[in-house]
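What you see is the complex with one protein chain gone and the rest in place.
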Amino acid sequence: MMEHAPALVIAFPLFAAFASHLIGRLGSRIRDIWVFASLLLTWLFAVFLNLEVMQRGTYAYTLGADISSLASPAGFPVRIVLVIDGMSALIAFMAVSVTLASFIYSRRFMERVSGGGESADRYCSLVLLFLAGMLGMGLTGDFFTLFVFLEMTSISSASLVAFFRKGSSFEAAFKYMIISAINALFLLFGIGMIYSQYGLLNMAAIANEMVLNFSFLDKVALSLIVSAILLKLGSVPVHMWKVDVYQKVPSSVAVMCITSSLVGIYVLSRILFSVFFSMSALTGWMIVCLGSLSIIVGVSMALPQKDLKRMIAYASIAEIGYVMLGIGTGLAGMSSTFGTVALSGGVFHIINDALDLGLMFLIAGAVFYATGKTGISKLGGIAHRSASLSVLFIIGMLAVSGIPPFNGFVSKLIMYESVFCLNPVLSVIGILGSILMLSVFVKVFASVFLGSPYKGKFREIPLSMTAVMWIFALLIILLGLFPGLALDGLVSPAVEALLGHGIYMGVII
Amino acid sequence: MIMKVLLAMVVPVAGILIGLLYKGIDRILAARMQGRVGPPLVQPLRDVRKLLVKENIVPDDAVGWLFSSMPFVALVSVMAILLYLPLGITPVLEGYGDLILVLYLLIIPSLALVLGGFASSSPYASVGGQREMVKMMSYEFPLAIAVISVAWLLYSSGAENVFSLSVISGTHVWGLAGIPGLAGLAVIFLCMLFVIPGELGRIPFDVSEADSEIAGGIFAEYSGRNLALFYLADAVKAVAIASLAVALFLPYTVSGIFGLGGAAAPAADFLFHLLKVFFVLFVSSTVVRVVTGRLAISRVVSVYWKYPVILSFLGLLLIMGGTLI
Amino acid sequence: MHEKEIAGKIGRKTGMKVDITRKRRMSVRTDSRGLREFCVCAKELGFGHLSAVSVTDFIGEGEYEILYFLWSYQDGLALTVKTRIGREEPSIDSVSDIWGEAQIHERELHELFGVEFVGNADLSELFLEGWNQTPPFRKDFDWREYVRSRYYRNEGRERGYFEVEK
Amino acid sequence: MEDAKKLKRLVKSVWVFNWFNSCGFTEILPVVGSRWDMERFGMIPVASPRHADCLIIAGYQTEKSIRRAQRIYRQMPKPAVVIGLGSCSMSGGMYWDSYNTIKRLSDYIPVDLYIPGCPPRPEAILKGIMSIFREVEDHA
Partner (left out) sequence: MISTGMGSWSPLVFLICVAFISVVVQIIRSLGEGGFRKEEDKAEAFFSGGRLLIKNRVMDVYWGFFDAMGRYYGWMKRMHNGIVNDYVYWFVLLVTVVIGVVILL
């Protein structure tokens, strides 16, 4: 049973998503238990995947073949092949754990906000669909299933955006639908071009073909696919949709949206590292420029915002910029030492970013849960009402802006000292970005938490929400104090997986 | 190893005493420049002893735990910076922290100041806190460029382990990149000196503790013991930022010239380092403090983001050009 | 010569007789009801600036005289508008909506003379916090007696210090 | 730590908060200035009563301003010293018969030292403050 883990990791949340609607008929308690159990099981599968990768290294799993390791029976792969290596196992593990945490968080949050019953069933199935899509994107080995799972994440997250059934959340969902339609269109164009030329869909096989003849059409296909994924990521020129979406989506789902952007970054790095690696110098520089632009625009636009969630959304665009900086330098300096160091900084920053901004969104959700408002001017003096929220916010703030003892500092330190070799100006932009990020969150902390005591009705925050937030905070502190654990355990296999495109191709051919 | 632990205990406390000494000298020199007699040299120590005796008032609306813990955090973080800086001798925590860490540790005291100010529920303090945050945003840009360009100079001239402070303070930076490099470095040293009064909140940039406009700014509600801790943190921060500037730009040691050996060499280097720190502080904060008046907050941002940024980018380009030739 | 021309213009427009007290100084006497209408015309004729509003207490005739000192930038002329109101319940229409700066003057006069300015936005206390006596600038307010009772009598200070023969 | 010992430390560095709204201000300036320089005795003017040890009430006080001065005095961390500057704070000065000004400062705030003069010259102010120093030394 366990050697089918890669397929089960994707199949099980799908099955659970549809089943949860049915089980919802029996009663909401039972449905909660069912969803929690299925998430836990997927989490175990993901952990098993990581152990398997640590033991066996990169390996493929073909759906439907009698002997699972039989990659290509007749010379070239016909079936859907899932390739699991350090990087994809890490991304799958992260996606599942964040979904598990956000589900526990959202139990009481949804009750107060949308009043259980039928809409809670819808919420659970959509969340599970979203997770299945992310896992699919993380593990696939060929372009078309990547496109299918990308569609799945877009549709499920768009309907989650419209969950509150209010005018403005419909508008945000509508915008998101248009953006994902365009995204899917351009991605399909790129895949179609490649398919027309090589007749192949499997990434590794295409990469193998491309080593010999790399035509002009491939360049156009590359740029279409890259810009489609950049749109999904929300890097600078096309980042505005993310802000409207993050403002309207329920906070627990916003944490998952951040993870879906990070899965998008994984897909981008998978394509640029393992498939189009011959163009790496050029695409690396492009990703670095877009990344530093994202940092500058994201942080400078976060400063004047008046709404808590919009501000954190802009901050997440800046954090995506940091990760792109790391991965772009890894690409540009693929052969040199500072390239690998930058890549490990970028990948480690993916984990930190998911934790830090996830905690920030959870705190924003808790504030919304307690006071029913997210506008900064209407809130004030919450530190008097709940000290634990303000301590959590301080930890999150220091971690996001990279102040020494916390995890943000470690990944930023690694990145600055390696990106520095590519061009010193990038480190300067990084340092400036983190000080502006700090002042964004100090502004939020001052206007929402400090000042004279909050007069309005302050509903007590339930234990389940505080517990999840404290788990995030403890993870942040743990990663900050013992970075070696994460760096050796999770990050270095992922970096080797990305850089070793030879191994990646060898598994399939 | 024992020597290191011993030094790790002595250096922070010595930092406080040196900081108070510099504050005393600073006030006397400023007074003499204005034709006044000026306080006795130990006046800062007397101020601290007096503040310790006074009552420590915590306002009602303030967030108590944050209000009282911020002075503590400010002083601890500033004293921690001294351990990573090369005070003439090799830094106490030599292999455990580098230049970027010092740059980020310099943010924590101002951040503690801002959070303390916001937590004290006084309108003056929240205005002061916002101004301090804006000032921090503006002076961090030229500071980052200066620090990175010195590291780039070392990197492109083939040094190993470029960001560690012992390497930086070990190499003679000025002659490395020929004439353009020298000019670039001089420009960047000027920008660094221009950043120091901003970092310390001295007169042209004391927008956050502006006495006449916002009644003490961030410190409006602090009194007694908490104010004493902030006073000490400010004194030690002057030593920290000045010794960072000295480590980057004036890394010359004296023990070589006098040919001292054994225990005398580090002592001579340490004293020479204090002299250099005094010189940097005198040029950058005392003279400027006596000569200029306070800037409006929007002027502070444009003053820091227009001229020093262009100058230091120019310096960086010169250095890049210098290293290529 | 210049003043006559302007005085004539005001006379034609408002029908009031304007006498020229001296070079570049003119004064007009109107009754309290026609005051606002006159002020509006004066402003149109260029008297855009109101330097001050003041009150004189004619206790003998039992009346207050309220004076509005106007100034015209175009012609460089000053015009004083005088009106008379009764002394017992003094009240008059406010001109703060014609000239914005009149508001604070009227607030001060309300506090010191007790004149009720109908239509003024804010007539709260200005200098004398918690003052319950008669308005101090009125002539029938015996301030010596007030000072003696308020500050000197109850502490039993040495008698001669404050005694002033009437 | 009993009061005398505290005052002994306080005297070494007196931080002055000036509550002046009349002639007193014109007299405090030269004391802070270069010619009389009160900083030689460790005295610097501060902006908030929280930092202050010595409250100088200079000039006449109206009913409205004395209430603020009382709040300022209460907001100062003790041990603190109050100095009434000029004859206006001693006896109402030339406003002795005005209906709005208070006649004696010590009816409202416990005053430690009066410095006569209308307005008192800087030497008088310094002499007054020196007398506090001497008085504290004698007690200890």
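To keep things simple, chains are lettered A, B, C and D as they appear, and every chain counts its residues starting from 1.
We take it that contacts are C-beta pairs under 8 Å (C-beta built on N, C-alpha and C of every residue); 3 or more make two chains touch, one makes a residue touch a chain.
Owing to the predicted nature of the structure, the values given are computational and were not obtained by experimental measurement.
Counting contacts over the entire complex, the absent chain touches A, B, D.
The chain omitted from view is touched by exactly one of B:Ala177, B:Ala220, B:Leu274 or B:Val288, namely B:Ala220. Residue D:Pro77 is the one among D:Gly42, D:Gly59 or D:Pro77 that touches the chain not shown.
Touch with the chain omitted from the figure is made, among A:Asp32, A:Asp85, A:Glu209 or A:Asp244, by A:Asp244. Residue in contact with the omitted chain (choice from A:Ser300, A:Asn423 or A:Ser464): A:Ser300.
Listed for chain A, the residues touching the missing chain in the whole complex are 174-175, 178-179, 182, 186, 216, 219-220, 222-224, 226-227, 230-231, 237-238, 240-241, 243-244, 279, 282-283, 286, 297, 300-301, 303-304, 337-338, 341, 345, 377, 380-381, 404-405, 409-410, 413-414, 417-418, 420-421, 439, 443, 446-447, 450-452, 480-484, 487. For chain B, the residues in touch with the chain missing from this view are 8-9, 12-13, 51-61, 72, 75-77, 79-80, 83, 93, 95-101, 118, 120-124, 126, 130-131, 133-134, 137-138, 151, 155, 161-164, 207, 215, 220-221, 224-225, 228-229, 232, 296-302, 305. Chain D meets the missing chain through residues 48-50, 65, 67-69, 71-72, 74-75, 77-78.
Everything that follows uses one rule, which is that only the chains that are shown with their structure count from here on.
Where touching is counted per the definition, chain C and chain D have no chain in common.
Comparing per-chain C-alpha centres with the mean over every protein C-alpha atom, the closest match is chain B. The geometric centre of chain B is 36 Å away from that of chain D, both derived from CA atoms. Separating the centre of chain A from that of chain C, both taken as means of CA atoms, is a distance of 74 Å.
Applying the touch definition to all chain combinations yields A-B, B-D, C-D. Chain contact summary for the complex, chain C toward chain D: residues 127-130, 136, 143-144, 146-147, 150-152, 155, 162. The residues of chain D lying in touch with chain B in their complex are 1, 6, 9-10, 12-13, 15, 33-34, 37, 39-42, 45-48, 50-51, 53, 75, 77-79. The residues of chain B lying in touch with chain A in their complex are 61, 63, 65-66, 98, 100-101, 103-105, 107-108, 111, 114-115, 118-119, 121, 126, 129-130, 133-134, 136-137, 140-141, 144-145, 148-149, 151-152, 155, 163, 316.
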